[in-house]
Structures are given as structure tokens and as C-alpha cells.
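Worksheet: the structure to be examined is printed underneath.
In this view, the complex is presented without one of its protein chains, the others remaining in place.
Up next is chain A:
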Amino acid sequence: MEIFGIPHQAFLGQLMLGLVNGAFYAMLSLGLAVIFGLLDIVNFAHGALYMVGAFAAWIMLDSWGVNYWWALLLAPLLVGVLGVIVERLFLKRLYGLDPLYGLLLTFGLSLILEGVFRRQYGVSGQSYAVPELLEGATNLGFMILPNYRAWVIFASIAICLVTWYVIERTRLGAYLRAGTENAKLVQAFGVNVPLMVSLTYGAGAALAGLAGVLAAPVIQVTPLMGSNLIIVVFAVVVIGGMGSILGSVITGLGLGVVEGFTRVFYPEASNIVVFVIMAIVLMLRPAGLFGKEA
């Protein structure tokens, strides 16, 4: 049996791989969407924070023998704290100004972080072993799926669901959304809005860090891993509609799949297909697929 001229086994295999990558894009763009949607910051440092998360996991394992499961908890926490510090020290001075300032600041920050790690560790990358529990692979019939990749899909989707739930369905989320709409009013109800904003940025950063830990066993941990990915992730957010959480999750998954199939039909274009789609979407729907017209 063939689908679009390729054997159905290979087709299913590519679909699966596309989902793995897509889940990953979804999680990274989710953090970006949260930060943009709630705080109006175009967080260019997201890629660097993702890289720091991966390095934190690697350093913890290499220097102190902290295993993967603890790293999954500790590294995002660390990156989250770093995020809060960045927000308190720099970003809070920029609220109310043109978003371009925030973009430039976070871009500069990402260059600094990348430079520091490059100077310290070089670009070749460090190897992070797959945790013992997730070693090996499962034969799905149409392909061999490494257990670790299956775990990445599962974990990413779970994290996306939880984040969406917290923001859209809980009281905390309601405060957050209200606080970013009208800070003064919410403050009058006794909510500490500046603290909430810091914690939101911290949480977005922690999401990036968490993605970094999840990625570490799959690719080499290198200072360049963030900048390689950040542009694609931005495209995902733009296509999904800036700030739309649901939009970035669905677009992330979809684009992972589209990219996977491009690798089969015309591999040379696989790095740019996302941008071609972005151009088409923006022509038809300038606010993105799930964005609201301003």
C-alpha cells in the first residue's frame, strides 16, 4: 500500500517523527506565546534559555551525578529563577515602551549567554546519555521508535495541556489575564501584579529550560542549539497567532509533521518550508491562524 507515492510504512514512520518534533516545537512556542500573550515581550532569549536548561542538566550530571529525573525538575527551576532575575533587573524597566526595546534586550541577552557557554565549552557539544529507564526502542511495525522519543511526545503534550489549563481555566490564570489587561484595577483587589508578572516570565523561561532538558539526550548539548531552533519557533508563534496558546500548540504539532514530510519529498527545502508557510498564512490571515484581529 502506498500513500502519496511512498510506502505506507515509511509514511507512518515520518508522521510519527513529525509528531515528535512538533510536540517539541509546541512546547517551546508555548513558552513564547505565554510571555508574549500576557506580558507583550517578544522574548528572543527563549532559545538561549532552552540551551541553558540543557547545559544545566548536563553540568549537574557531569559534575555532581544528578540524574535525568532530578534534572527534569531542577534545571527548569534554575532557568525559571534566572528568568525572574532578568525580569526584575531589566525587563520591568521597559514596560510601556515600544516592544522593540524588549526584543533588542532579550536578543542581546541571548548573544551574551551563548557567548559565555561557547567560550567555556566550545561548539562541538556534550553528550548526554538517555536515562536508563527509557533506553531501548519499541518496534511499532512500521518503524522502530526509540522509547525516549515516545516519552518526549507524552511529556510535551502533558505540559502543554497543564499550561493551557492553568491559564484559561483557573483563578490564578484569570488574575494573570486580568492583571495584564488592567494592572491598576487588579492591584486594587489586593493582588501583587508586579510579582505575578515576574513569576509569569519565570514560568515561561522554565518552560524553555524544561524543553532543553528533554532535548539533551536526543541532540548534542551545544551553545548553538538555541539559536538553531529559535527562528523556527518564532515562525510557529507567528503562524499560530501571536500570543494564542492554543494556536502555538496546534501549529507546533502541524509544522513538525509538514517539516518531516518535506524531508522525504524534497529534503533540501526542509529548513525553509516553515517560512514559506508563514508567508502564505500571513498573506491570507495577517493575525495568524488563531490570532484575533487587533
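Here is the rule we use: a contact is a pair of C-beta atoms (placed from the backbone, for glycine too) under 8 Å apart; a residue touches a chain by one contact, two chains touch by 3 or more; residues count from 1.
Here is the rule we use: contacts and distances are computed from a predicted model.
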Report the protein name recorded by UniProt for the chain absent from the figure; options are "ABC transporter substrate-binding protein", "Pyruvate dehydrogenase E1 component alpha subunit", "proton-translocating NAD(P)(+) transhydrogenase" or "Beta-ketoacyl synthase".
-> "ABC transporter substrate-binding protein"
Pick out which of A:Val130, A:Val166 or A:Ala287 touches the chain that's been left out of the picture.
-> A:Val130
Of the candidates A:Val66, A:Leu104 or A:Val218, the residue in contact with the absent chain is A:Val218
Touch assignment to the omitted chain, from A:Ala10, A:Leu104, A:Ala183 or A:Ala287, lands on A:Ala10
Which chain A residues touch the hidden chain?
-> 7, 9-10, 13-14, 17-18, 20-21, 118, 122-127, 130, 137, 143-144, 146, 148-149, 218-220, 222, 224-225, 228-229, 260, 263-264, 267-268, 270-271
